[in-house]
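In what follows, a single structure is set out as structure tokens and then discussed.
Note that one protein chain of the assembly has been removed; the remaining protein chains are unaltered in position.
This part shows chain A:
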């Protein structure tokens, strides 16, 4: 019985610890892009992973930063430990406390303060700043693992070495160093892992044109994580497993030596050990460094002419950048963000002077209000003529005189439903309150979307700040709760593809893709009206290459380029000329991608309602969620 329980316990542990990783590994061999469907076994993601320069160069960035920061932190941390160890007790406790602070400090605080420091010293955000930041937060981990070893070390052995005629440095390397080496190595590995893991601090200290894996993956959340990333994660997991295996090979050998048998380790064993402890790590270092230099040289900033672009993750076809560089000779430094709220403070702080940014409607309004944007000289953007007038008109909601923004992508919020699971034509938000669909409804888990939908259903503006209207919406949302299967964000897409729900609130951009995967799905903009969102290019006030920025925007408005981007992103394009070039008739005439103007007439863009109203919305949403 006890034995059985033990095994059960073990099984549970294995399941909880490794099930997520197993899922990831399985998905990395799934030939379907969505995680809801098994499309058969494939190795194609692994192939495309190694062909994807963007991913490979971020991988190398990550590894080089991890390796360099861990190495430097190990040297500094070890020296610091030796220094601290020889201090008197009071000072030592104090120093240990001080060095531990970066480790205990919230990452976000460390990240922001490093960023502010770099700005204060007028450093350009980039590789160097990330490296410095990583070294900084790695040092405490090294000290943490070296100090205990140093404490264990008998000070007398060091003195014994001196006594036998060794100079202090010789004595350190011959006697103390081998004793603390395990601590140094584990400190190095810890630092290496910490650096690989880090997202928050890297996020704040990175500059345009450089990404580590964590920031790169995170910038992709809006568009969904690519299967190549699953493949990469699988490879990294296997590598770590392999390294662990190598590390664990060693202790067994040591025990063997300490048995006290009077003989030297055999030559074969010795060679083997040398291979494991010296050759393998050395090869790794060489490969990583060489790879890094290779990718670095490929992305080398050549000319002085450049344009710094700050865009959503996965929101532009990489080929487009190559074409632009080739045609104009202007180097594109490209950085990605994941939400408007993350982008805003980076632009506002002025840490990096971006030349072109792509915020959403309400955020553009906020940036205009805070005087962060520069007017666009339309003479330099003749291709603006390709942008449909409808979208320029819609833009007036946040850019009243069309002075600051050039629409890039847009979409609506609507209902995605499964034709086989509903028995009536759906054209109204009212289905979301229909008890027939209990437990088959997916709601967006975001304040403005949930309230927007409800306010529209009630016939109000989705930018309402009227407390009575908002309370009415709140009560309706509470009433809806028992019917809702789940409040989700990304999963609407996958759950709908997997036939897990009948009705979901979704963005139109996702709808086209889901329809491709599951033809039974249909998208509709309800007759009460909905949200239309527009992401537009703007030029910040502190841009250093305004002319290049305008050239870049103009280039993106060219029909062939806009088409390329449309095909890559699959979100609706406001570029009428580009739409004409779409070869696939079903898409060109897709009601989802390009709804009639009449359908859009009831749609509104979100506006920035001010901090106070934001708080009201959040409070009401909290009430809904907690009821």
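By our rule, a contact is a pair of C-beta atoms (placed from the backbone, for glycine too) under 8 Å apart; a residue touches a chain by one contact, two chains touch by 3 or more; residues count from 1.
Criterion: contacts and distances are computed from a predicted model.
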{"item": "Chain not displayed: protein name in its UniProt record (\"Peptide/nickel transport system permease protein\", \"CxxC motif-containing protein\", \"MoxR family ATPase\" or \"Spermidine/putrescine import ATP-binding protein PotA\")", "value": "\"Spermidine/putrescine import ATP-binding protein PotA\""}
{"item": "Contact partner of the left-out chain, one of A:157, A:349 or A:520", "value": "A:157"}
{"item": "Touching the absent chain when the full complex is considered, from A:6, A:23, A:86 or A:167", "value": "A:167"}
{"item": "Missing-chain contacts mapped onto chain A", "value": "154, 156-157, 159-168, 170-171, 174-175, 178-179, 257-260, 262-264"}
